[in-house]
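Omission of a single protein chain aside, the complex is shown with its protein chains in their original locations.
Then we have chain A:
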Amino acid sequence: MDEDNDVDKESCRHDVVVFGMCAACGSRMAPLSPKKSATSAKEMATHSQAMAAEPSGASSATGDGKAHVAAGFVSSKKALKVSNHVALRLERERLFELLTEKRLCMVLDLDNTLVHCVGCSIPTPVLTFPSKTARDRHLHKLRQQMASTATQPTASGSAEGRVRVGSVDERLEAVMESAIHMIRTDAPPGYPDSAGIPLYLKLRPGLHRFLQEASLLFELYLFTQGTADYAAKALDIFDPDRRLFGQRVFTRDHTSALGGKSIDRIFPYTKKTVVVVDDREDVWPKRTPIIRVFPYLVLMPLINGNRTSLPVIAPPSPSLAPPPTPTDEAPSAKRSRGRDDTNGVSQPTTPPPQPAVAAVPSTPPPGVPLTNGVVDAANDHPPPAKKARREEEGGGGGSEAGPAAASAGAAASGGGDDVYDERDVWQGPSLEDVDHQLPALMHILRTVHDIFFRLIERGGGFASLHGESAETLDIGAIPDLEEIVKEQKALTLNGVVMTTTGMTNASQPVFQTTVLGRLADQAGAQVEDHLSPRTTHLVAARRNTRKYYDSQREKSHHIVHDWWLQRCLYTWTRVCERAFPADIGQKCFSQRYPELAKAEKQQQQQQHSSAPTITVTMPPTASKKPSAPEPPQPQPGVKKEKAKEPSKTPGPSKGTVKGRSDFVVPSELTPYLNAWTVDLPAMPLPSLDIDAAFPRAAGGEGEQQPQGGEGEGDMQDENGENGDDLVDMLEAELFEG
């Protein structure tokens, strides 16, 4: 572009077009209708092969808008378009830069992949910041407080109630990840609340760490179906400085007319270095290298109206929390509680304990502005009784340290006007977040990244790509990430011949067409309809089926729960079968929710024959007064009508064995009780024999199913051994006692 620096309209090639004008000479180009511009990238992409082969052929500058594409890798700004040959050149330069840095590109989905966001109001305390400055101030305070308590084993509630001790940053991230955030997107015209639409958002566990690690290996792009405003507000939570995503955020405005996503928008021509991470496949065009993740739906049970089943790990009521030990800690805990009850009055001096209030700490003092149970972290009128939250946040292991640390923090910053109060720490419910998808995903990404650069090494390193400069880069010789993803994925269940039972329903009668079915096919498993001598695995979601009993008799293959399949498909490893026996769902259920399980058992015994609706006395975990943001009161008498579906299949089908016990995880618990509930250490992915998968001559054109070579078989045996060790650990950990 430098050559046409002179603003001469005759010779200007109009390489960059902004707002319908040439960016170099300012002359008006033919007006682009929005539809035309949306399709232009796609149309160009279909011709991309031809263009790539002959980039100079596209150099003819025309006033026609179709000659220009939106180059997402340069800018997500829609109005900015570049002509084909410039796009090609820029892409080449970008590729060169990235490959030199040994990085690839990753397009991440936002909803249900990195976060879960719901629009319904949630009857629990949430973390919200009215402004960015309030947020910065709050985080700064939090950081200070954490630094001051760094020597103490501070409990920052992680999902399992484990005490996580780490750097201040790590603990801050843990707080951000454990909290439910409330964000407000701009109100559309006519919306009653001018502050905007409230949305409730939970970060996926391990998000910060994942993004930091992934950004070293990949250039991160965000592609969401949400609005630009929503994406910005969500990013403000986990990437406030845009250090990770920069301007590479693509939103609803960038999707096609039908709402489909496409990496054409980001990389018009060369898609060989791009991988997509999403929880669904259908929004992307075919032949997109997608790494699917387990949909993250942790807030679902809170909005389904089934609030009594909110599985908050720690007792949300102070009376259920472990009482302060009658040692030195008792006064400190009391003192902090007293501080809370002073209701925002910043007093360095400790008010005398108020026995009446301390005894009933969850009674909201009058006059506290409460809306919808929202804890306004930066507000000067924080809701009371958050002390109890702090105790609860500590969970089982940290409950002892919690009050001490909190009071220590309060004491450390006790003087001066800018008193840091432990109220400001997120003390909402710690959800029972068992999800381990992001660490597992990182393993997959590392492997894929590794294979990519091993392929380059094998081909003679970077020099073989004529990688002296961007101009000479041989794009044709770059390995194709899509092939790598496909090959690596297909190794997951290589050699598995599986059949399923209880995994289909009326709307999806054929397993092969379900999400898991298609994933299993991609993962290299052979799915058969019926048991046969070849069958290696029976994947059973239910245990009262004919197939299940038939296979139990044969004992010639593994009988696994469907969590096993999910775990395999979302980690790309063949996890140990013995960790997922067919009754694992029931076991985990009764282990995690003993009261629920007991009640259910009683009910089952009583009304075994008929009556699909049962009444379960639930532990009163989250029943609450609508106006109270504090931990809900224990109401032991709360009864909950729970419509328990007898099975996933429509009624007792012909394959169902009547009268036998069956257990299906209640649907409202699935976000908490799922394939991730079983805590397995991460395993290495099966190693891909790159010479077999990518023959040198073919230049990365591998075949659909990799041949089961010797090396792969060995690898699986190794995995099996790993698995045995794991099972021992697991049994010791989970099922004994």
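For this structure, a couple of remarks:
Assume contacts are C-beta pairs under 8 Å (C-beta built on N, C-alpha and C of every residue); 3 or more make two chains touch, one makes a residue touch a chain; residues count from 1.
Please note the rule applied: contacts and distances are computed from a predicted model.
Per its UniProt entry, the chain excluded from the display bears the name "S1 motif domain-containing protein", taken from "EKC/KEOPS complex subunit BUD32", "S1 motif domain-containing protein", "Translation initiation factor eIF2B subunit gamma" or "Cytoplasmic tRNA 2-thiolation protein 1". Note that of A:27, A:532 or A:552, the residue touching the chain absent from this view is A:27. Residues of chain A that touch the chain left out of the display are 1-2, 4-5, 7, 16, 18-28, 74-75, 77, 79-80, 82, 90, 97, 241-243, 246-247.
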